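A single protein chain has been omitted from the complex, and every remaining protein chain is retained in its original position.
Going in written order, the chains are labelled A and B, and every chain counts its residues from 1.
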Amino acid sequence: MATDSDDRKDRPTGGVSRRDFLTTVGAGAVVAATARGASAAPKGPEVVEAGKMMEVELQVNGRGYRLLVEPRWTLLFVLREKLGLMGPKPGCERGECGACTVLIDGIARYSCITLAVEAEDREITSLEGLMSGEDLGPVQQAFVEKDALQCGYCTSGQVVAVEALLRKTPNPSPDEIRTGCSGNLCRCGTYPNIFAAAGRAAELKSGKGGS
Amino acid sequence: MKFGEDKMYYLEGMDLPETPTPGVSPAPWKKTHAVGEPTLRVDAYQRVSGTAVYTSDVSSRDMLFGAILRCPHPNALVKSVDVSAAKKLPGVRAVITGDTPGVNLDWPYEWGSDKSKIFDPHCRFEGDEVAAVAADTPYLAADALRAIKVQYEVLPFVVDETKALDPKSPAVYDKNKRIAKKENYVRGDVAKGFAEADVVLEEEYNVSCQIHTPLELHGSVAKWDGDQLTIWDSTQGVFFVQEKVAQVLGMPLSKVRVIGHYMGGGFGSKLEPGKYTVIAAMLAKITGRPVKLLLTREETFLATGNRPPNHMKLKAGVKKDGTLTALDFSCLGTGGAFQSGGVQLVDWLIRDLYTCSNVRCESTDVYVNAGQTRPFRAPGHPQGAWALEQMMDALARAINMDPVELRLKNIPTFSQARNGNPPYTTTGLKECLEEGAKAFGWKEKRSKKAKSTDNGHIRTGIGMAAASWVVGGGGPPSTIVLKLFSDGSANLNMGASDIGTGTKTVMAMVVAEELGLELDKIQIENADTGTTQFATRSGGSKTIPTESPAVRAAAVEIKRQLLDMAAQDLKTDAAKLVIKDGMVFSSEDSAKKKKLTEISGFKNRRVLLGIGYRGPNPSGKTVIPFTAQFCEVKVNTKTGEMEIARFVAAHDSGRVMNRLTFENQVIGGVTMGIGLGATEGRILDRNQTGKLCNRNWHDYKLPTALDVPLNIESTPVDRPDSQANTTGAKGLGEPVTIPTAPALANAVYDAIGIRVTDTPMNPLQLCRLLAEKKRS
Partner (left out) sequence: MLPNFSYVKADSVKVAIDQLSSKETRILAGGTDLLGCLREQIFSADKVVSISRIKELTGIGKTSDGGVRIGALTTITEVAESAIIKEFYPGLAQAASQVASPQLRNQGTIGGNICQKPRCWYYRGEFHCRRKGGEECFAFNGENQFHAIFGADSTCAMVQPSDTAPALMALGASARVAGRSDKKLVPLEKFYVLPSVNVLKETVLEPDEVVTEILLPKTDQGLRSSYRKVRARRSWDFALAGVALALSFKGDTIITDRVVLSGAAPVPWRSKPVEDAITGKKLDAATTSKAAEAAVKEAEPLELNSFKIDLFKGVIQEELEAISRQHG
């Protein structure tokens, strides 16, 4: 339960009063945006009991968030239902479709099989983090240009996976693209357009904007 | 922009299509400006930025999460459900079962007369609903499900359709009701046909059960405001969800609003509403809070439909000159525990694709204790094509004829299987075969192949297959409301869902074509029973041919109003006016002209409303799309691995409305066909528990990025069908997926000389067949 965390009195709450903290989080929102690394609570081997909540600080799309989570909550659940970031999608909840793909420290991972508590102190980037204001990022732009989507539900994960690929391999070969996209299912079957979009995104990222 | 500012959004230098007089439908477009161009999706931004709100994304602060407890047995009676522990868990706000007052309503299945309740005390398949909960988080909801104790009386079951008619097998209903449906079709005399044949071949073919599994889970969000219910549903047709919910809950349509602006794939499995929608509504009513109920992936494997498994036998006769003399087909299939189309349309291509005077088809749909079927992208057709198109390949080889030639020799110009043999408005099968073969280099590859001595352990083969799709011409009803604003921008209001095929984009292109608007000045409002007009479900490859003529009619209606209003200003006859460059001109006196935004009636009213209806299809004619697909495969004869080296798909779907989304549909349909042919198949624990073994995406294998070719080449046969409707478009989504699997099988035969009669052609099967061949 969101308000049931009386055993946590000994933990610092980083300047936010306990009441405020719980109220806001209980309502499904974020406590406060904080500066990076502002609260470095000492990490001891402290056991969080089942069903109790623990405080975590997540760095998502360049902003810090402090919130209470149950240890079992996945990063996907927290991003969507607590932070309201609906880019990452649930598809299988077991690492078999890729719709929930996010970057963690720049590397593509499935947020559905990552516990939120395990993502603490890491840089998390969701689809939303690839935008620049209301403008699309280069990978998103490439997906639009190459019509690399149909229903669009897997697209968020596909875009993030391609982003991860290009950060590591700025000029991927066709085989590297295929492999880079092989952790994301598309039931509409747009794979060849996704490959084309990845190629186009590489161009856009390297400044070859023109077609 | 302030009203009255001298700004408007019309494209310059563009002649608008002629505006017909009232009651006359518009003539086919001569030259198009917008339609047919490769055009980016109008909602691409929303879909790549994450701002599109799918049902899964609907969220509110007081929202609860629902979950459903399902029967773990294929056949069982629910003896008791103990929810006391579940109810006591913190954060659990409601638990409902068949015993909850007011909850256990009748659930009418879409097809047939088999009855069920929301929580039926007799669970006839693994996955039948038993209870449901709503809780503060989905985790707590899952805890609550785990805390519910159910006592079942487990009954004997049958899940193997090939044993369902065996008198010794348990029956889903009773021993006298093992068959859900039997269908027979006869024309001519097959015995006579076989007697005339030079070659007669017979083969058995089996297609595994394929499961839709769209990426977005099936599910709904339900919210009440007093007696007004709002539902967000991941559906292919909001109006059908509205009707079903109103029917089951006994509510007027006016009180049920269903919204489905974005949905994450359906492929037929979201044509019908599910019990989950009504359950979400009940939970929301009981708790007084909105409830989001998304099924788990495992539930979608069990209980949201499938393409039925089919066991087919086909005997075919052909003369040396390629004349088909007889086709004799039988098919066994199952729609699961409720009548739902276990053999539906499986025989259609045998009846109707090729000219043949003597045809007999016999289909038997049996009950088994498994989840029911739902229409799946071209229901029945890929299964029938798996048999027919492999048989055509074998016949061609037997008479030493190019398989493309054999098909070209047997192209009908009318539907043989329909009453009265109506002619096709257009029949592009010949063009598909010829243009596809040319794009693929079929002849060259065939002669090269004949000469080559492929002696490594990786063997190459080429194959092709063709198809038509039983419908795909669309038709009434459709009602479109188009609003033209004073600055020339527009709002298109349509009931249909865009399930990812690019419907919205094509409709905006039609508006742009007819009114001379810039595409991005058209706002679209769709798939909401509260704000848009009734539309049929987006399925059957009929959305574009259904909706686009209605959109055109609405645009024409607006032009008529503009001309009438301009005629008053210019004191002339509306029939003498034309619209060009954002101006209305008199065709007789070029001095008589007026800027569209200056027309006083329009300026005063500030909005014009055009209502368009879909007119009837041509009487006495049949409108269907055609396709031919060509491929090259490499088979590793040591391991049975198959790689698709090349794939070319030629399609006649009338006018190509948007080249970009057209090609995307082709790519997607072929990929789904690759899944059917090479990777997918439901596996039930036939001998022991009857439970589903592969209920997740690890065990049930969708094709991945590494299982498809880098390119899937689309060769559109772009022939507007002027008889079909006012935009000349026919359907595309479904025909694509029909011939893919048999085209691959024919290529595999060409590579290794083995006729693979069962799907999926994975290394498990190919390795076994290769070894058997080696041993024999």
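Going forward, contacts are C-beta pairs under 8 Å (C-beta built on N, C-alpha and C of every residue); 3 or more make two chains touch, one makes a residue touch a chain.
The structure displayed is predicted, hence computed values, not measured ones.
Interchain touches from the omitted chain, evaluated on the whole complex, reach A, B.
The hidden chain makes contact, of the residues A:V60, A:A108, A:L149 or A:A196, with A:A108. Across the entire complex, the residue among A:E57, A:E93, A:E128 or A:D147 in touch with the chain not shown is A:E93. Residue in contact with the omitted chain (choice from B:L77, B:A142 or B:I179): B:A142. For chain B, the residues touching the chain absent from view are 67, 72, 138-139, 141-143, 146, 457, 636-641, 679, 683-689, 691, 693-695, 697-699, 701-707, 762-765, 767-768, 770-771.
Within the complete assembly, residues 43, 45-51, 54, 70-72, 74, 93-96, 98, 101, 107-110, 113-115, 117-118, 161, 164-165, 179-180, 182-183 of chain A touch the chain that is not shown.
Methods note: only the chains that are shown with their structure count from here on.
Within the complex formed with chain B, the chain A residues making contact are 1-2, 4, 27-29, 51, 70, 72-73, 77, 80-81, 84-87, 89-94, 96-97, 99, 126-128, 131, 136, 140, 143-145, 147, 149-156, 159, 174, 178-179, 181-182, 184-195. On the chain B side of its complex with chain A, the touching residues are 40-41, 43-50, 52-54, 56-57, 59, 61, 90-91, 136-139, 212-217, 262-265, 267, 294, 296-297, 499-502, 660-661, 663-665, 667-672, 696-698, 702-706, 708-712.
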